[in-house]
Every structure is written in structure tokens, then in C-alpha cells.
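Missing here: one protein chain of the complex. Every other protein chain is in place.
And now, chain A:
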């Protein structure tokens, strides 16, 4: 939401008394950012920090070194000890409670013999010993609780980054912290924004070479989004690229930065010209999504969120560059190419979803592609060197706000009935997808073996009533009332029967043609990040709390286990001491938890009637727990593995 977890803003308290004095600086630091060093057993061989070269390290499937395993965002692992034949014999090996309620997005990092996890606010970090499962160290920042309500839709944190012997945590209050990988000691902290202006943070940072990159949340508070690079060594800002405004502040070179659709330079001040007056200063375009990187092309990919208020009538123009995919030079920040998916957004279809880098053939030719499943319900396949738009197709047949994408102009072909522009105080009904998007932050995966994307999706529609809103710093800047309900029941090649109304679908998708291959119907939105493996097993979690393993070819369910709480985290995998493990954080919450925990009303069943499906709260309760799965030793030994022998 911007109700998205945390694009938030701050509500300055009122009686501004205590609060304003407190938050005046916007930064409150903890008194004891104590890294309790517990039993850090140095006798254990730490095979990790030798390699400072992340490009190499990420290729070792024993590790899970960044949010998606590797820079390419594929969330694919070469490990194949767990395969489609034996996955049915998986069972939980160990668990760990984070002690934090609220929504647990993101997933564990594994480097050598240590796992690193972070929690929602207050953003604890734990380093866990994979041998003993004991806590090696923990870090708990003290943050001003007044940042909580500006993270409007839950205090999620999407996980950590690793590089150069440091673990990076992006705190909710926008402070970026570097912790010593071995001890948890604070190496430096850098302040990236100001919560009194509605700025907060939920994203996972990413490390490339000597810099660490982070984003900002607050799309519902009139924040002007930016991507910022800090030096890994000392935390000083290296560059910052805003999402809106004058070219120089956006690191756009009007003569060199390419418009992906026209394949021509964008020209001067295209952002400024697409806004009325000074509105770009509260123009949104926040950067709370995942980032990916291509080491060969040396390009960093990410997207920007919704423009200013949700009331489109109030902000005429294309509102550039909200809702845009950017490819940037990670050293200088300069934008190489850009493409705006949803000009002049009218539905809150943030463009932040992960940009997955794959090499596939299109029309018989090998292409370097970037594929992303946008909130707006279209899957975009582009050449990742130039941005050239190759395929743009709906990945949920329910999508109705646009009939398609005009491949010449790159613009959506809008359907008047579902436009919310010029309709202040009118309730526009039946828009699909809902503001949650056909997919939100939950990252998809890709298997180079099958050539398919595995995409966790929402199947939810909405009524949207825009209203006039005034901007006040630190106050929500939304201007819309949204009511959400399950989408229509059409489904492409379902893998099984489903009774009742579904709100989610887990699909296999061919991005070279834009076709849905098969669909697993799910009762609720699938809000968990997927994992694909060389064992031809695909994993994901459900809001009810099931961790599921399915066959990568057919979608047939191989294994399912009910974890302690709903899953909105990402499923990750690693290898330790000869065995493959799969781990996921449970902990219901996030926008999905907020939007659905109380049950959605069914517009077709008459006023007030609640549809014939049970509330999410009948399935799960709050609670952050990590669950780790593996095969019984006997089964693991028998598994024939073709893995390249890892360095372990």
C-alpha cells in the first residue's frame, strides 16, 4: 500500500509536546546497540570471509548470500539433494522463535556456518550457529516507536545484506547499519531519511563492489523517493538518485539516458515537465522493493513506487518517474535506461517489484532479459542492456484496468470504466487487480532448467474512491478509500479443484510468450517469496502458514507442512555439512495480514454479507518463527546429486 507495509509516514503527535522534541531530529539512536556476543565459538572454522568477492561467493549454492541467493534475482539454487522424488519425505529439522510478533517478510541469509535473520520493528538481528543452533550474537537497535504508525501497513523488514565481512541492516527509522559479521558490533550507521517527514524503510539493502544500496518508504506520505549508495567501508553517501525532479538530482543525463521504448535519449527534464508546479517534491516514487545486478553489463535494476496522493485528479501529468524501472551504473548512479509502466497511476500499482535477470531465447535468438511481474498485472519482458520492450502480457486473466500494452508507445490501453481519474468522491467498482496488485513484494523465482517463472500472486479486486487530500509533512497523503474482495473465479490450467472463492494463485509462467502454463489455486494471496531448485522442486508459503513444495514441471503438491504462523517470508535454501536445508520465516502480517486478517466483504452477497469463506484469523495467529526443513539422513544419502561440488 501504500498501505504497503511501510511506506509510511509519521504522525507527529499532536500535542506535539513530547513527540516533537523527541523526533525533532528525526533520529533516535539506541543507547545500547548492544551486540551481545554469546558463545562466539572461534574454534569453529569460518570459511566465509576469505572471499570478499561477492560475485564469486554468491555462486556457491551452499550459501545464500543475498535476498535472492544470487544477484540475478532468480531465487534459484543448484542444490538438488531434495528433488521431486524425495521431497515428500521432508520434515522440520529445527526452529527458532524471533520473539517478535508482526509480519516477517524477507528470509534468512546463510554464509558458511552461520545464518543471519532480521525481524520486523524493532529490527533485531540474530546470527545463528548452524551446528549448534545457538545464538552467536544478536543486535537490537533502539528506535523511536513513533516510526511504527508511519509504516502504515505493518513494520516489516525484508532482510539483510552481506558484503566485506559486514552484515547490513536497514532499520525502520531509515538508519542503515553495518555490523561486524563475526561479533555483531556496530561498524557504522548512516541516516538515510527523516521519519518526521513520513520517511521510513522496509527494504533489504544490496551490496555491489564497494557500495551498499538502499531505498526509502513513505509513498503514502508524500515522500520524494530516492535510491542511495553508501560506501561499504565508512557509511558515507556515495550518490543519491531521486525518482522525481530535475535531471541532475535524478542522475539522468538527458543526452545519454535512454527511453527504453523509443530507444532514444530521454531529453531534458522529462520528470519536471510531467508534474503540475512543484508537485514532484511530494511526488512519491519510493524505492522499497528488491534490487538486482548484472555483473557483466555492470547495471543495477530496481523500480519506483506510486506517485504522490492516490487521488489522480489532484496530480495531472504522467508523474515521471514514479512506477518506473531504472537500470543504473552502480558506481556513478547514472541512469542508463528507464521505462515507466504505469504513467499517471490511478490505482496504486507501484512499480517496485523485483527485476529478474534471465538469459532465454526469444524468436530463436539468445537474449539477455529482465523480466518483472508488475503490481499492475502485466509481466514485462525487456532486453536488459537496452530496455527494449519485447513482451508485455497479463499474468492474471482478471486484470481489467487496461486491455493490453501498446508495444509502440509502451503505454497501457486504459479501460474508461475502471479509470479513477476525474472521479473525485465517486466510487469506481470492480477494478482488477486491487491496490495490492496482481503481485506485491513477494518475489518470484525462475528455473533455468524449465525456463519457467514461478510467481506468487494475489487474485483480489477492489472498489476505489478517490478524495481530495492536502499535504502536511509527516501526515498520510493518500486520498482514497479502497475496499477489496476476491477476484472472479476464472483460472488457467488449474492443478487442482478449488471450492469457494480464491484470493491467490501460484502460477508457472513463460515470459518469452507471456503464457500462464498452470495455476495452483490458493485461498488467500500468496505473499511469500518462491524458491526454485535444480531438484525440480519449487517452494512457497501461504498466508494460512503452510510451507509447500510442488513439482516444478506439473505444479503437483509434493509436501506441505503447517508452520506456526502465516508465511509472508521468502523460502531460501543452503547446504551445511553435506545436507540441503530449506528455511522460511513465519509471522503473519504485512499488507496482506492487514488487508485480509479481518476478512473481506463480498460485494455480490449484498450489503454486509461476508462471503462464504473463512477469515484468515481462523487459520493463523501472530508470531515470528523460523522453520528449517531437511530430508532424513538415509534419504539424503541416497539422493543422487549432480551438483557441482561446492567449496564447502
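The criterion applied here is as follows: contacts are C-beta pairs under 8 Å (C-beta built on N, C-alpha and C of every residue); 3 or more make two chains touch, one makes a residue touch a chain; residues count from 1.
As a convention for this text, contacts and distances are computed from a predicted model.
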**Fill in**
Complex minus one chain; that chain's UniProt name from "Electron transfer flavoprotein subunit alpha", "4Fe-4S dicluster domain-containing protein", "Amino acid ABC transporter membrane protein 1 (PAAT family)" or "Cytochrome C protein" is "Cytochrome C protein"
**Request:** Return the single residue from A:78, A:154, A:318 or A:374 that touches the missing chain.
**Result:** A:154
**Item:** Contact with the hidden chain (one of A:65, A:81, A:123 or A:144)
**Value:** A:144
**Prompt:** Touching the left-out chain: which of A:88, A:254, A:276 or A:578?
**Reply:** A:276
**Prompt:** Among A:343, A:504 or A:593, which residue is in contact with the omitted chain in the full complex?
**Reply:** A:593
**Interface with the undisplayed chain - residues on chain A** = 1, 3, 10-16, 18-19, 21-22, 27-33, 99-103, 121-122, 142, 144-146, 148-150, 152-154, 175, 186, 188-191, 194, 197, 220, 222, 224, 234-237, 240, 242, 245-246, 248-249, 276-282, 311, 313-316, 424-425, 427, 463, 465, 467-473, 475-476, 478-484, 588-589, 593-595, 597-601, 603, 606-610, 622
